[in-house]
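Structure below; questions to follow.
With one protein chain removed, the remaining protein chains of the complex are shown where they sit.
Each chain gets a letter, A and B, in the order it is written, and its residues are counted from 1.
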Amino acid sequence: MTLLDFARGPGMNFALAVFVLGVLWRLVGIALLNYWRPKSEPRQGWLRAMMGGALATGTRSWPHREFIGRTGYGELLGYSYHIGLFIVILFFAPHVAFFKGLFGVSWPAMPSTWIHLIAVLTLTLFIAVLVRRVTNRVLRRLSNFDDYFSWFATALVIVTGLMTTGHIGASYETLQAWHLLSVELLLVWFPFGKLMHAFFIFPSRAINGYLLSRKGAAS
Amino acid sequence: MNREHANPGSATKREVNVDGAMRSFAKSFGALNAFRVESCIHCGICADSCHFYHATEDPKYTPILKVEPLKQAYKREAGPLAPFFRWFGLKRRVTAEELEEWQELLYDSCTLCGRCSLICPMGIDVAALIEEGRRAMFEAGLAPKELYDRAEHEQRTGTPGPSEPGYREKLEAIGREHNVPIPLNHDSVNVMLCVFSLDLDRYPKQVAALAQVMHHLGESCTFRTESLLVDNDAYYAGSREWQRSISRRLIDQAVACGAKVVIVPECGHAYTALRWEAAELYGKKLPFRVLHIAEYLAEKLAEGKLKLNKTNGGSTTFHDPCQVVRKGGVMEAPRKLMDAMGVDLREMTSHEGFGLCCTGGGGVMLLERARPLHYRAVQEKMREVDATGAERLLTTCTGCRFNFDDAREHFDWDKTPQSLLELVAENLAEE
Partner (left out) sequence: MTDQHTHRTIGEALDASGVSRRSFLKFCMVTASMLALPPSVGRVMAQQLRKAKRPSVIYLSFQECTGCLESFTRSFSPTAENLLFNVISLDYDDTLMAAAGSHAEAAREKAMKDNWGEYLVIIDGSVPMADGGVYNTAAGKTAHQTLMEVVEGAAAVVCVGTCASFGGIPYAHPNPTGAVPISELVTDKPVVNVPGCPPIPEVITSTLVHYVSLGKVPDLDEHGRPLAFFGNTIHDRCYRRPFFDQGKFAKSFDDEGARNGWCLYELGCKGPTTYNACATVKWNDGTSFPIESGHGCLGCSEPGFWDKGSFYKPLAAGTYTSAEKIAAAAGAGVLLGAGAAVASRMKRKSRLHETDREERS
């Protein structure tokens, strides 16, 4: 079995299984913990509070006016590479084919030349984000292995993807194998580190938005 | 339950009750706090909202860092991957040294203002976690002495410290001096009133204003000697149990006099403690409404029962007290009152729910050793006030008022904070 055969076959199977297992483990492990129902008299009815929560899932995506001056740059950097990643992952034709193989549904792809450009841009932003993490004093104080390894695992996927699509560094099947293996590494790591924020972000914003909205508090 | 509290504020390694802290953390673990802790992505954005970080640019003041011991405890004990964290030592065990180190972060450099909870892109309520952090510190015996002593005295006697003359005497004296009736210990009333201890000493006119306005409105109300004070220093110190027993006094007295409404005077933390947290500690919905005096007056204004004259006190800027406005939800009431009085309002750059903290709340102003840091932090707020070009600074919390007064003295500042309640009392329109 060649490296590519392994990466396309049993490797991917294993990584997907670990991903599904880990994500459910972590989500269910939290969702079944103790719950607390607020007992204070709310300022707003539950419907308005829920709407507030739903709104918060969107509005937290950009800092409130008062905060933009200090925090705009960092947030912009972070969101930009996320958007770049989503575009590349979801709209590059071979990726669309991958998802079709996985889920059976497909959607139109973007022209590959645009994807190449966006991928290069995303990588640049991604490197900028690491530079920021090691130079910014707050981030240096906060960062741990999880932060750096999650960055590394994601960066590896982007770099191997660019190498594969650019046909540089090794033969195509080797590059494709590395790219798939790097995706598998990311999938296996995903449930155990901070990448889970992809699953946490909307419930967290919604729940806290709800709790603040029911008080009529700022959210 | 016999709880031995080590000498707080100066606990030695031997005395720090790490177990107590861990139990307190455990109490807070549930799906809600799990979501909060698990969501943190170490983006550091919360630092950008914190006035202590602004003033010092020291990363140790990053808000989420204050709850690191809680995160450690959660991940090691309660999280879904807890065994991994323990077996591979991925998070350290919480130690006495760590808790001692964190005392400064949780008490001296946090005013519980809640601004960090608004900036977090993951929607984490950081301030709520910090409150849990304080609760654990208290159980560990690490609540700062000043806060501990006040809380202990209050849960035992109903007052934060001995007073000569007594609080009741002070209140009655104010009534006499300002010629306003002080209804005391009436039964079967609509509204129960209380005062903030600092007002009795420093801002008696504010107390008089409260009594005056209630009398003017002809409201059936009373003070109760058993629950004269609205203070809840256990909220600052972080004692769940004492916070509850202090609130209980108010609740029991309100029930005893049949009050449908309890009014919190111009005070911040007391509003949070009674309006939002008392029911949780009490275990069920409170049998009465809790209103901040500004809320109450705005309601009366809307009902047409309160009429106000126009004031001409010059251009004014309003400081939104964090506990009342941002965390409390009393967003519109102050501005409705100011509008009715024709106040020429110049808003600060950050205002209403997103305003800057006066940087003295959360018990910070009670800690002597925290003063230098506070003075560094308050300057940002002072600059914002000055930038409006307003002549008058108005607010609706005595804690904030006191901090601004203190800043005025310390920095020789040209602004004197005024009370919204006093302004209303001065501009009551006769029918």
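Just so it is clear, contacts are C-beta pairs under 8 Å (C-beta built on N, C-alpha and C of every residue); 3 or more make two chains touch, one makes a residue touch a chain.
Everything numeric here is computed off the predicted structure, so don't read it as measured data.
Engineer: Which of these touches the unseen chain: A:I87, A:A109 or A:I127?
Structural biologist: The single option touching the absent chain is A:A109.
Engineer: Mind listing the chain B residues that contact the chain we can't see here?
Structural biologist: 1, 22-23, 26-27, 29, 77-82, 240-241, 244, 280-281, 283
Engineer: Which positions on chain A touch the chain that was left off?
Structural biologist: That gives, for chain A, the contact residues 2, 4-5, 8-10, 12-13, 16-18, 20-34, 36, 92-95, 97-98, 100-102, 109-113, 115, 167, 171-173, 176, 180.
Going forward, only the chains that are shown with their structure count from here on.
Engineer: Could you state the distance in Å from the CA-based centre of chain A to that of chain B?
Structural biologist: Each chain's C-alpha centroid was found; their separation is 37 Å.
Engineer: Which chain B residues qualify as touching chain A in the complex?
Structural biologist: These residues of chain B touch chain A: 29-32, 34-36, 38-45, 47-49, 53-54, 57, 59-60, 62, 64-65, 78-81, 84, 114, 117-125, 275-280, 282-286, 289-290, 325-331, 349-350, 352-354.
Engineer: If we count contacts the way the header does, which residues on chain A are in touch with chain B in the complex?
Structural biologist: 25-26, 28-36, 38-41, 43, 56-57, 60-61, 63-67, 70-71, 74-75, 78, 136-144, 146-147, 192, 194, 196-197, 200-201, 203-209, 211-212, 215-219
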